Each structure stands twice: as C-alpha cells, then as structure tokens.
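The complex appears here without one of its protein chains, the remainder shown in place.
The block that comes next holds subunit A.
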Amino acid sequence: MPAVSKGDGMRGLAVFISDIRNCKSKEAEIKRINKELANIRSKFKGDKALDGYSKKKYVCKLLFIFLLGHDIDFGHMEAVNLLSSNKYTEKQIGYLFISVLVNSNSELIRLINNAIKNDLSSRNPTFMCLALHCIANVGSREMAEAFAGEIPRILVAGDTMDSVKQSAALCLLRLYKTSPDLVLMGEWTSRVVHLLNDQHMGVVTAAISLITCLSQKNPDEFKTCVSLAVSRLSRIVSSASTDLQDYTYYFVPAPWLSCKLLRLLQCYPPPEDGAVKGRLVECLETILNKAQEPPKSKKVQHSNAKNAILFEAISLIIHYDSEPNLLVRACNQLGQFLQHRETNLRYLALESMCTLASSEFSHEAVKTHIETVINALKTERDVSVRQRAADLLYAMCDRSNAKQIVAEMLSYLETADYSIREEMVLKVAILAEKYAVDYSWYVDTILNLIRIAGDYVSEEVWYRVIQIVINRDDVQGYAAKTVFEALQAPACHENMVKVGGYILGEFGNLIAGDPRSSPLVQFNLLHSKFHLCSVPTRALLLSAYIKFINLFPETKSTIQEVLRSDSQIRNSDVELQQRAVEYLKLSSIASTDVLATVLEEMPPFPERESSILAKLKKKKGPGAVSVNELEEGKREGGELNGGGERGGDSSAIAASNASTPSPSADLLGLRTGPPVTAAAPSAGSLLVDVFSEAGVNDDGFLSSAPPTVVSEDPAPPLPESNELLNKFVCKNNGVLFENQLLQIGIKSEYRQNLGRMYLFYGNKTSVQFVTFSTTVTCPGELQSQLNVQAKPVEPLIEGGAQVQQVINIECLSDFMEAPLLNIKFRYGGALQNLTLKLPVTINKFFQPTEMASHDFFQRWKQLSQPQQEAQKIFKANHAMDTEVLKAKLLGLGMALLENVDPNPENFVCAGVIQTKAQQVGSLLRLEPNAQAQMYRLTLRSSKDTVSKRLCELLAEQF
C-alpha cells in the first residue's frame, strides 16, 4: 500500500514537525513555534494571494501547533476558504481544522454552513460524507438550525449511498442530542426504523444508535423496532462464526451490532407478543450457552467481543427483571467471572452483580458469593476493582449479613486507599443504621468508624449518630458509657470529642453513678481534650459544660471557674467569648428551675431521610457531578440542628441566643433558621417572663435579642405536624395541638365519602386572643381531591374560654396530602401564626367489609399486579400487644377479619374506600414478628396510590 508516502505531500509540514521533535527544551520548542506562527501570519497577511496548497500546508501547521497544546487565534478564515476548494485534500484539511478548532464566531459559522450546504447538495458521496462529519463534529445549534431538516431527507432517500446513510444517521443523532427541539419527527421516522432491516450491516450499525436514542425519548413512536431488533439479533446469534464475513470480529459475529441491538431492547419492557418474546429468550439463552463453549480463538479480542455481548445480554436480563431462570443463570455466570484470571472480567462481574443484587429474584443468589467478594476486597491489587467489590458488598447487604459486611468494610477501611475512604465511611454508616437491630451495635460501629477513619467522617455521619441516640432512649446509657470509654484514649479524633461532648452533655447522668465516671471525672476528661480542638468543637464543649451544670450541680463551681478564666471569657474568638460570658451569667443568675427548663434534654428529632444517604446519592449521582459541587454539597449538607426543624423548648434557647448567629457547626441549636421565627415568639416571650421574674431583665443579657418579626403570611406547617397527623390515623377524637397559649381539641365523624370535624380552640392564658382567624387550604392537587369547607369562627377568645369551629369534608378522589390549617391571632399585641396539618387521611373514608377466608384470598389474588401492592418491613415502635393492635386496626376503619390468615399471629383486614369518583377496595395483612420486634405490612388495593399511601400512614402506627 502506497499510503505511507502520503505525508510527503506536505514537505514543509514534515520538516516543521521534525524541527519541533528535535527541540532540546521546552523553551526551544516555544521559540520555534513562535517563529513559525510569525511566518504563517505574514504569509496570510501578505499581499500575494496564496495558492490552495500553501493555504492547506499552513492551516495544517496551525492545527499541529494547536494539538501541541498552544492556543491558535487566527487562520480560521483561511480554513473556511479551503472548504470551498474543489480539491479534495484542501477541502478535507479545511474541514479538519474546523472540526478540531470549533469556533463559535457566528460570522464564520454562516460561511461554514454555506460550504457545507454546497457539499451536501453536490451528490458527490465523498464530499457529502466530509460535510456530514463536520456537522457531527461541531454539532452546534446554528448547524442544527441549518441542517436538521435536510439530513433526515438524505438519510431515507432511496438513492443515497450506504456510506452517506451511515454518516447521516450518526450526524442526525448528534444534532438530536444537542438540539432535540430542532429535529422534528415526521414521515422519515417510520422509515428510519426499517433501516434495522437494511442489507448493509454498516448501515444497521450506524442507524441503530440513532434509533436507540430516539426510542428513549419517544418510546411509543418507535415501538415497532422491538420485533425488528429481535429478529435481527436472532439472525446474528444463530449465524455461524464466519457467515458475516467482514463483520465477524475474531470469530464473533457482529459484536458491535449485537450489543447495540441488546442496548436498544433495554429501552423497552419485555415484548408482549409471545412469539417475539420466545425468540428473544432463545437468543439470550444461546448467548449464555456460548459462554460455556470452548473459545474459538485464544486471542483476547475473541473473548472480549464474546463477553461484551454476554454482559450486554445480562444487562437486558436484569432490565427485564422478570425471568427468574435467566436471572439465576446470569448470576451464576457472573459468579464464574468473579474468580476469572482476567482482571477486567472480575471488575465487570462485580459491577454487573451490583445491579443484580437489587432484583428480588436474584438477591439471594448474589448473596451466595459474599465470601468471594470479601476476598476481592482484601486481595485485589487494583484499587478500582476493590472499589467495585465494596460497591457490591453494599448492594448485597441485608439484615442477614449486615454485621458481617459492616465488620469487613470496617476492617478494610484501616488500609483502604485514600481515594475511596470517604465513600466507604458513608456506606458503613448507612448500612449500620439501616440494618441496626440493636442500637448498641450501631453506636459501636459509628464510634469505630470515627476511630479508624476520623478524618473521613463527614458532619452528616456524626450528626446522625447523635440524632439516633437522642431519639432512642434504650441506647442512651450505652452510648454515654461507650463514648466515655472511647475518650479515654490518649489521642482521639476530634469528631470523637464532638460526639462525646454532645452525648455526655445530654446523658452523662446515666453513667454518673459509677465512681469511675463520676461527673467530675467526665468533665475533666472532656476538658483535657479542649485545648487540642478547633473553635467549633470548643464551642460545642462549652455548651456541654453548661449542660453539665444543670445535670450535676456539684460541678458548677469547677465549670464556672473554667468559664471565668481569661482564655474563655476573653477569648479572641467572638463565638467562644460570647458563649463563655453568657453561660457564666446564666449559671450564676438563673434559678435551678429556670436552668432546668433552658437546659432540658433535647427533644427527639423528627424522623426523616438520613442526610448521609442523601449525600451518598449525591456523590454517586448520575449527572456530571464535578468535584467542586461535591465539596459544596459537603459544606451545605444536612445540618443536624438546622433551625427549621425544631419547636418547643429548644426554640426557647434559640430565642435567647438569637443575637449570636453562629458560623460554626452548632449542636445546641443556637442558630435560628428562618422558618422557626414564625412559631417562636410565644416561647420567646415566655422565656422573657421567666427571666423578668428572676429579676435579670435589666442587665442587657437578653435585651440584645432583636425583636422577632412575625410575618402575616401563613406560617409553614409546624415541624411536628406530621407526627400530630399520625396520631389521628387510627382515632377521631383527641387533642390535636397544645402549646403554652393555645389548645386545639378535635372530634370528627365520617360516613361514606363525607366527614364532619369539630375543632375546639381553647385559650390557656388569662388574656383574650383578638383577631382570631383560621383558614383551611388544600395545597397542590389536593384541591381537586378534597372539598373542605370551614365555618367561620369567633374572632375573639376570652382568657380561659373555648370556641368551636365546624369543618365539612367531602372526599372527591383518593389523596395523599393533608389539608393545612392556619391559625392567626394576637396575644398581648404580638401576632401568633401557626400552621398544622388537619388530620384528614384517606383511611377515614373506609367502609369495613366482612368476608370469609375463601373470598379474602380470592380477592387478594386478584390484586396481584406489582403496583397494586405496597409493602413495608419496619421495626416496632410500640409494644407488640395484640389487643392494642386490634384496637388500632379497628380504628383504621377496615373490618378486622378473624380466622382468615392461617397464622393466628397475623392480622388481615378488608375495606372499601368511598370517594365521590370511585370506590377503592383494599386488603391489609400485618405480620408481626415478636422475636425480631418487626412487622411486615402488606397492602393491596385496586388503586396503586391508595396502597402506597395507606402503607405510609400505617407504618407509623405500630
């Protein structure tokens, strides 16, 4: 082949490249380049018109200089000139320059588009392909505007050459990806699908990428491609290894096309047509079978191409997630790869198994490989393989193996690569929380995590352990004891000090009985770490100290002395100084009662999604997440004490400290978030009262607090309003809300799809409430689902008096959210503004349905579509008392069916939800497991949203 000599076509270029290569230093290279740039510039600017050949040569030199990493800011015009040359090589270099040095200069784009237009209409296939490649390479919006109409026509025209069709298909794909709005579907779309049948394998290979992308966006319009793809695939899979001539790659028939076909099928659910589906299953089985056959070649290319198809087939099997037989075979195949000597295959098997682990059919099968995966984590030499092993362990973790997996991950962390530590820490933290059966194990795990990889434990992680300890009183004593022991270590991580400080500040009293951990010992231990810590941690410790004064009055003088020392009270850091001053003052002025109120134990945190999980999701997010964004995420990440999420006594502290917006991680809730200000004033003013009785109102300590402004707009719902709502799922009467000023009682009755609710507003103070008003709103789509009418209410409530309000409710269709009740009134001139959720839940419209065992199971079976069922497995929140459970289920409104479930421990219920639009039959099954203290709750309804909502509501009840 004479090709090699082609470079000689441009002697000057070859000489220049040699010169550059001979340069001994970077400086020499730059000098040579600058010389050349000057030369080219003068040629381009010169009076003498350059011939096409010289232009081509100089443009090519510029291109080379650019590829060396230098910026090129001229020559574009000359390149554009080359486009309109009728000499192929000049045109080609011109297009290459444009493709590599995309220029958004609109002036030029117009000229470029002109040249492209000429070449597209030239009917010379070589020129057309050049033009199409250029459009595909640049892919700008201007080009889409100019050619998105033309290219589909070229693609499906009968007389277009195959090579042009191929380029046109992929060119159109590029335009569709950059400007989908400009590529209009039309008559051509159906003809594009039929390119799957094209004789020319190259045309199919190119067209299928376009079809796949279009199908993802418009699945219905392209769904005929499924059967075409299946038959094409089946022909390839069953062909002999040499049938396809040049499209056979190392004895594997058309691997690229096969993979693209399998990828296209992943845009759709399994084929509905039985014959098509049968054919496809056959293909998949053949592919799995071939994996077991001896290789036709020893070359790695052969096995790679073969396995590429195999992995793509497994992806499709996982995507369908409906053929248990294939799923298990896929899993076994991947299991074989896990032990393969090729590192690449081990890597891919681990990756693929991760998705397999989430299928209910194959989860168990994946779990059988746990030892191999753990071994991979320990022994693989390549960090990227170890990373995959860690991912898979995370994915295969469930209650049965959580302890083993967490232990392995923890021990791996000690030697893990720095690059994956942070993610490992998050994963361990999540697994430990998710599968904690006893919370002492959870606490141990997190403390171990801090011990082993403290630097990588982000705030979310240690915030979370504190949330959990606060919310679970059964683990508080254990947590206090464990952190106390952990802090004994001479060098312990600052995160440990933070957790220790917080937990001992709250629950140190639980271990104070032991003389080895007496209050003073605890304090000295904490304080011994103080000077080694950063400012935020010190601030936290100061707060822990003031809590100690309340918990253990005997430590008061010691702690006061510490607070009084110059290093605290005159600390150069404003935050520390302020805390020291205020805490010292508080401890010396306030009575024990006041102290006890202000420094009361923290209230439970509202349950919500773990912020760690959110962080991991963010970390692994599908979109392009830049490293910067990740770091920002870390900074703004879930704050344990984010002001908005609290109410009651903690906002009292918040109000008293409103003058010190803390820049640091603030554990005692000293930072007030904007949402809370609306609800705070009642508590805030109350606190002022307490202090004025104690006679300290004039020392300026509190007067520095800015006046709280309450907005006239309805306040956002109180943080506890969800909990309040849950209280009323199984009952109709009771106290909905109570604070220092106001009590709201509720009585309600429901019949068919109608309900009536009586609200009783009680004024607990001795002063009247004026301009008392309430509004009930249905946010969002609830408006069309629920019709709620509130009768007017008296605008004035005398001290100690109660007024009543009637609310009528009509259920139009099933609904998820609850109506909002906003209450506004003035108390002593201050506007009070609070919003609650009205406890109207879908189950209120149940009509109980009695039925026999036989009927129940028949209906149960009828409701067997996956979306009709909702299931939750959860830990018991209350004692598992049968009578209490029965009462709750009856309160739910369904009929409790006796002697239906074969297991007498289980409960089943049936009912029909009455809405104006339709009736929704629902069945319930609750399976308690007294040993594990767990429930499994299953709901089946004729409407999927109802199952889901009921399941959500009920999971909070038991």
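Here, a contact is a pair of C-beta atoms (placed from the backbone, for glycine too) under 8 Å apart; a residue touches a chain by one contact, two chains touch by 3 or more; residues count from 1.
Please note the rule applied: contacts and distances are computed from a predicted model.
From the set "NADH-ubiquinone oxidoreductase chain 2", "3-methyl-2-oxobutanoate dehydrogenase (2-methylpropanoyl-transferring)", "Integrator complex subunit 4" or "AP complex subunit sigma", the protein name that UniProt assigns to the chain left out of the figure is "AP complex subunit sigma". Set against the missing chain, the residues A:C171, A:V443 or A:A895 yield one that touches it, A:C171.
Within the whole complex, the absent chain has one touching residue among A:A136, A:I317 or A:V475, and that is A:A136.
Contact with the chain not shown here comes from a single listed residue; of A:T126, A:N375 or A:Q802, that residue is A:T126. Touch with the chain that is not drawn comes from one residue among A:E36, A:D119, A:E312 or A:E506, which is A:E312. Touching the chain that is not shown, out of A:N344, A:N471, A:T765 or A:Q783: A:N344 (per the contact rule at the top). Set against the missing chain, the residues A:L37, A:C60 or A:L526 yield one that touches it, A:C60.
The omitted chain makes contact with subunit A at the following residues, 1-4, 6-7, 9, 14, 17, 21, 53, 60, 63-64, 67-69, 71, 87-90, 92-93, 96, 99-100, 102, 126, 129, 132-133, 136-137, 139-140, 163, 166-167, 169-171, 173-174, 177-178, 201-202, 205-206, 209, 246-247, 249, 254-257, 259, 263, 266, 301, 304-305, 307-308, 311-312, 343-344, 346-348, 381-382, 384-385, 387, 621-627.
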